[in-house]
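The complex is shown incomplete by one protein chain, all other protein chains being positioned as in the whole.
Moving on, here comes chain A:
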Amino acid sequence: MTPVSISWKNLRVNKLTFFLNVLLIAFGVGILTLLLLSTTQVSEKLSKNAKGIDLVVGAKGSLLQLILSSIYFVDFPTGNIPLEQAEAISRNPLVSRVVPLALGDNYEGFRIVGTDTSFINLHDLQLASGKFWEDNFQVVVGAEVARVARLKVGDKLYGSHGLSSAQDIHEEHAYILKGILKPTGSSADHLVLTSIESIWKMHGNEEHHREKEITSLLIQYRSRMAMVLLPAMINKSTSMQAASPAKESARLFSLIGIGIETLQWFAIAIMLMAGVSVFVSLYNSLQERKYDLAVMRVLGASACKLFCIVILEGTILTSIGSVIGLWLGHTGMELIGYFQDSAQARLTGWKLLPQEFYLVGSGMLIGFFAAVVPGIQAYRTDISSTISKG
C-alpha cells in the first residue's frame, strides 16, 4: 500500500467527480496544446518558406496577397510584370540573388511554377530520383505531388490553366517528369517546377510575339542598405510593388494573434476552474473521510503521510487530465490537418514540442495547489476527537 496506490484507490471511489475533474483539465490542456501546436507549426512553415527571401516584387495590388502567392503559393497572384522591368531590377547592384517566378497553371491542383535553378538553390532542393529539367516541357515535382498523384520519372503530365481547376487542360503540350524532389516540409513539396520558357511556350507567347511577362521576383539583398533603398525605389519609380515577407507575415500574425490570445485565456480559465473543482472535490471528500484519516493515523501513518496522500490525489488527478489533454490536442491537430483544404499549409498532430512538458507540469501544479489546503487539513487531523465523535 504505497501512498500512490492509496490515493489512486480513493480517487476511484467517486468516479463521476473523478471524470468531471479529468475532463476539465483535459479540455483546458487540450486547447492550449492545440494552440501551441498550430501556432508553432504555422510560424515554422512561414519562416521556413520565407527563408532567404528579403523582398518580393510583383504586380501592384495587395502586399499580403503578393507574399502569399509567391512564397507560400496559397493566394492568387496579383498579376504579371513585364520581364524587361524584372530584369532591370535583377541588374541592380543592391540585389545579390533573384528568383523569377511564373505562375498560372496547375497540375491536379498542384501549382506549376516556372522558374530557374536559382529557386532550387534558394530552397536547397535535392532530388530523390531522376534529375532536374534541362529542356522545355520537362518538370521536377515535389515529394507530395509525386505521392498524391502517384507519379514516377518519365510520366507525362498535362497542366491546366488556372491555379486549382482541372478544366481547360493544355492538351497540346505534355510535360515530361524528369525528377522527384526529396521532402522538404516546405511548400516546395507541393509544387511542379519547370523552366519559365515552358510556361511561355505553353501559352503560345513565342508565336504571338507578345511582351514576355513573369509573375514575381524573389529577391535577396546584397547589403542592409538595400533594405531601405530598394523597396522605396521599386514602389515609387516602377509600376511594380515590393513586399517584405517579414513585415507581411508579422502583420498576418498580429491579425490572427487576437483570436489565439482569446482562446488562450479561455483555456487558462478552464484550467483554473478545474483547479477550483479539484479543490472542492478533495475538500468535500475529506470531510467524509475524516474518520478514515484518523484511523490511518491510529494504524501508524504519520501526519506527513496523510498530507502526501491528499497532495498525490490532487496531482494524480490533474496529471491524468493533462496527459489526456495532450492526447486530445494532438489528435485534434491531426484531424484538423486531415480535413484541411490547402495542402501547402497542412498541419500535423504527431509532433511533440518541448513546451508541452510545461503544459503537463502546470497541470500537475494546479492539482498540487488545489490539494494544499485539504492536505493541511488532513495533516492536522485530531485523532482523538475525530474518533470520539465517530
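Methods note: a contact is a pair of C-beta atoms (placed from the backbone, for glycine too) under 8 Å apart; a residue touches a chain by one contact, two chains touch by 3 or more; residues count from 1.
Basically, contacts and distances are computed from a predicted model.
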Worksheet item: For the chain that is missing from this picture, which UniProt protein name fits: "Thiosulfate dehydrogenase", "ABC transporter ATP-binding protein", "Sodium:solute symporter family protein" or "Na+/H+ antiporter subunit B"?
Response: "ABC transporter ATP-binding protein"
Worksheet, complete the sentence: From A:2, A:167, A:237 or A:254, the answer for touching the chain not displayed is A:2
Discussion item. I'm checking contacts with the chain that's been left out. Which of A:295, A:336 or A:365 qualifies?
Written reply: A:295
Worksheet item: Of the residues A:12, A:91, A:150 or A:224, which one touches the chain left out of the display?
Response: A:12
Response to the item:
Absent-chain interface residues of chain A come out as 1-2, 6, 9-10, 12-13, 289, 291-292, 295-305, 383-384, 387-388, 390
